[in-house]
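The complex appears here minus one protein chain, its other protein chains still in place.
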Amino acid sequence: MTGFGGFILRRAVGALVTLFALSVIIYVVFYVTPGNVAQITCGPRCSPAQVQQVAGQLHLDDPLYARYWHFLQGLFVGQDYSTGTSVQHCSAPCLGLSYQSDQQVTELILAKLPVTASLALGAMVLWLVIGVGTGVLSVWRRGRLTERLLTTLTLAGMSTPVFVIGLVLMIVVCGQLELLPFPQYVAFTDDPEQWAWNLLLPWLSLALIESATYARLTRASMLETLAEDHVRTFRAYGVGERGIIWRHALRGAVAPLIAVNANNIGVLFGGAVLTETLFGLPGIGQEMVEAVKVVDLPVVVGMVLVTGFFVVLANAVADVLYAVADRRVVLT
Amino acid sequence: MSAPGASGARQLWRRLRTQRSALVAAVVVALLVLVALGAPLLTAIEGQDPTTYHPSLVDSARGGVPIGSFGGVSAEHWLGVEPQTGRDLFARLVHGARVSLGVALAATVVQLVLGVVIGVAAGLGNRWVDLVLTRIADIFVAMPLMVVALALLAIVPTSFPRPVLVALVVGLVSGWGTLAKMVRAQTLTLKELDYVAAARLSGWGTVRIARRELLPGLATPVITFAAILVPTNITVEAALSFLGVGVKPPTPSWGQMLTSADVWYQAAPQYLLLPAGALFVTVLALTVLGDGVRTALDPRAASRLSVGTGRKQEAKGEVS
């Protein structure tokens, strides 16, 4: 099979296999994780009899394969569950109910996704601006002090953990200079302006960490183009340095930038655990780590599948965009 | 692309020598490694160790902030003491270098071995081998490091040495998937080149071809990749500490120091600045050295950072 249709089909099949394997791995890993899930769910001072009841309710006593089968069933045909006073239906694709909060995992994910998406997309804009800007500037001023300074600064960002950058930024910008309010998530649909102001620091923290990559990539691709023969020819014809940099050199950097960026975004959609934790953003990453700590298997599996989905999707998109930007690449 | 021969190392050194910044970086990296290896000796010279508490050196009524200027710097405690415990910061920093660098390097070795072996095997193997190995690599690319690390670190018995475990988990779960895919692509390209095809025609076995003909050709992209894996792994170790599953106290590591120090940013700034500075210098030196080595290996590509350079940044997203 060849052509674009074939590419999509192969990727889709591959993605399904990947996600299926991921869910199996997570089930197995968490099956052997220490921690009496029923006791955790029931409460520390529950009696053995109560713990037993809870274990029954959550199917924790079933063998691994039965629990996985139950999960698959929910995924394809949905499942019914009791609130005590009534029976509710969780329609397919149902990822089950959280052990801890009794919420449907799909609802949970849908509630968290906008937060994570806001964080990821905004941060992307910033790191592209900062990263590519720095890259261009360092080519423009190459060999001078500015270039070294910029390189060092972006590397400083890259080498500092986000929980340090974020906290220091918050203390300085919000606490001492009082330039911004302390971030707390406001939905875009509620108030776009507040949404942006509140997310500015989380975006900036992430961008400072990531922009080194983009700066280096931009700089390297541009230098390569500048060394090519046709650029020399342009120069010989008297095209200005500024024109060369913007019109020709930067163009060469677009393809690799797209590829790297799509990848980064895919991973970020799976949640920027530390950033979300520090800034108190109720996103996927924060939820996932907390679910792991209380061995809330349905939530963990659901979140991992969503994360995996975005990574796989981003990789496919990256390949397509890369092929579009660079005609020499063949999609496989 | 030429395959560097036996004289490769000498040639590499000759080219590296011409780059001043890379030389400086190499010296810094060498120093860091020396400090890490010589940590017990250095602390013995100072007359301290990283675990002894000095309650009298901290102000208990004020949350345990170090007594004295610059965080309690003195002739006995060269870089001051840790808030709350009064443990010697110099000792913790140099012993922390051991753990942080050790974990990061070990994890990188695991990632490189896995990535190259699986990548080459996929590239040289038949259709099915390729399909299965590529799929496995895909699964690991899509696996969220933090979740799996949190779970795995809880499963393994505590008697297992923690730094080794952290290095293994980071190495096995993250980073190598992308590398494997890149190596596979590179292998497919190299396979078609004349000298590899010639070797194949003359009846060489797959392993021999891989070792003699492919690996040299893979050196540049793999070293490029490694140059970013090491610093990324250092920050991953820090992130795991932040989430409470890193190396265990009282063993010091930079990540752990950063984690407990960030809240002290206002009350005892040097406590945060020391590990942060150490991390920064390490990452900077490794990156510059990595660039230098790449330039030396392939002068024509001096300015070219392959797509791989950025792609390994995926691991980076994990620590955000």
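Read from first to last, the chains carry the letters A and B; within each, the first residue is number 1.
We take it that contacts are C-beta pairs under 8 Å (C-beta built on N, C-alpha and C of every residue); 3 or more make two chains touch, one makes a residue touch a chain.
Note that in this section contacts and distances are computed from a predicted model.
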Refer to UniProt and select, among "Protein-export membrane protein SecF", "NAD-dependent epimerase/dehydratase family protein", "ABC transporter substrate-binding protein" or "Acyl-CoA dehydrogenase", the name of the complex member that is left out. "ABC transporter substrate-binding protein"
Touching the absent chain when the full complex is considered, from A:61, A:80, A:102 or A:191: A:102
Cross-chain touch to the chain not pictured, restricted to A:75, A:95, A:132 or A:170, is A:170
From B:47, B:63, B:161 or B:205, residue that would touch the chain that is not displayed: B:63
So one chain is hidden, and I want to know which residue out of B:18, B:74 or B:158 touches that hidden chain in the complete assembly. B:158
In the complete assembly, which of A:261, A:277 or A:315 touches the absent chain? A:277
Chain A residues that touch the omitted chain in the full complex: 33-36, 39-51, 53-54, 57, 82-86, 100-103, 108, 111-112, 167, 170-171, 174-175, 178, 181-182, 184, 277-282, 286, 290, 293-295
Take the complete complex as the reference. Which residues in chain B touch the chain that isn't displayed? 51-53, 55, 58-65, 83-86, 153-154, 158, 242-245, 248-250, 259-260, 262-268
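Definition applied: only the chains that are shown with their structure count from here on.
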Need the CA-centroid distance for the pair chain A / chain B, whole Å please. 22
For the complex, which residues does chain A have touching chain B? 14, 17-19, 21-22, 25-26, 29-30, 32-35, 152, 155-156, 158-164, 167-168, 171, 206, 209-210, 213-214, 216-217, 220-221, 223-224, 227, 256-257, 259-260, 263-264, 267-268, 270-275, 285, 288-289, 292-293, 300, 303-304, 307-308, 311-312, 315, 322
Of all residues in chain B, which touch chain A in the complex? 135, 138-139, 141-144, 146-148, 150-152, 154-155, 231, 235, 238-239, 242-243, 255, 258-259, 262-263, 265-266, 272, 276, 279-280, 282-284, 287, 301, 303-305, 307, 309-311, 313-314, 316-320
